[in-house]
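Here the complex is missing a single protein chain, while all its other protein chains stay put.
The block that comes next holds chain A.
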Amino acid sequence: MSADVLSTEPHTPPVGTSLLSLTGIQKRFGAVRALSDVDFEVRAGEVVALVGDNGAGKSTLVKVMSGAGPADEGSYRIEGREVSIGTPAAASAHGVATVFQDLAICDNLDVVANLFLGRELTRGVALDEPEMERRTVELLEQLSVKLPSVRIPMASLSGGQRQSVAIVRALLGSPKVVLLDEPTAALGVAQTAQVLNLVERLRERGLGVVLISHNMADVMAVADRAVVLRLGRVAGRFDMADVSREQLVATITGADTNVVSERAARVAGRSAAAPAGTEGNQA
């Protein structure tokens, strides 16, 4: 086959270099300090999980990164260079792509049309359907995303397939960093695995991935690092290699490492759900 359709590789920096880094981020909503003094970094070829309880500030931080809700204070660096990102367009121009939780997909259009929506290829005035389809097939193949057909309307795909298409669409702009806001929230076991596989493939391609999730199993499964937010502050940073699910949950809920919190963490772990099971502890 011909050249890589993603065409990210040529200018993707080597694994480990800093792609996106935020320092001293402050964000207020009136009296609410949604983010205070947050530092955050994503490097090439890693998956960073952003975790925290409801209202911790995860979505606010993603909005800062995606340009949808710029910070009040703090610096935003792309590959070490200070940039000012005030709009989603500016973010994607700097190689930061976001897949929001509501996927923003046109159910009446097929996979190819959705992937190329707003940036269709043309020959003269007419759409270049064969070329768009070829690139779609190639891209899906490279990322091992399996769909029954690229010419069926999105409405007839499963949740995991739709999420996969949304992620693949974010890749068409050749981003360096991909922000995923709760990509597995509404998915079953098999479909979650499908999406996590895709996340791993993004990492293999040398992209930086930010994964927001309430699901500790997912986080433990794919993330290299985790950043825990609590009440708008960074409550902990972990290498997934040397952290247990209990420690993570304890940091999320803010409990010290004691018998009570460990028990709470165990309960939370057993009920498989996110920190919901530890709410009593937090109060």
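Criterion: a residue touches a chain if its C-beta (ideal position, glycine included) is under 8 Å from a C-beta of that chain, and two chains touch if they have at least 3 such contacts; residues count from 1.
As a convention for this text, contacts and distances are computed from a predicted model.
**Student:** Using the UniProt record as the reference, specify the protein name of the hidden chain from among "Succinate--CoA ligase [ADP-forming] subunit alpha", "Xylose transport system permease protein XylH", "Sarcosine oxidase, delta subunit family" or "Pyruvate dehydrogenase E1 component subunit beta".
**Tutor:** "Xylose transport system permease protein XylH"
**Student:** Touch as defined at the start, partner being the missing chain; which of A:78, A:105 or A:234 qualifies?
**Tutor:** Checking each option in A:78, A:105 or A:234, the one touching the absent chain turns out to be A:105.
**Student:** Among A:37, A:79, A:120 or A:224, single out the residue that touches the unshown chain.
**Tutor:** A:120
**Student:** Tell me which of A:24, A:80 or A:148 is the one touching the absent chain.
**Tutor:** The one listed residue touching the chain not shown is A:148.
**Student:** Would you mind spotting which of A:191, A:215 or A:247 touches the chain that isn't drawn?
**Tutor:** A:191
**Student:** For chain A, which residues touch the unseen chain?
**Tutor:** The list for chain A reads 1, 88-89, 102-110, 113-114, 117-120, 122, 125-127, 129-131, 133-134, 137, 144, 146-149, 151-153, 155-161, 190-191, 193-194, 197.
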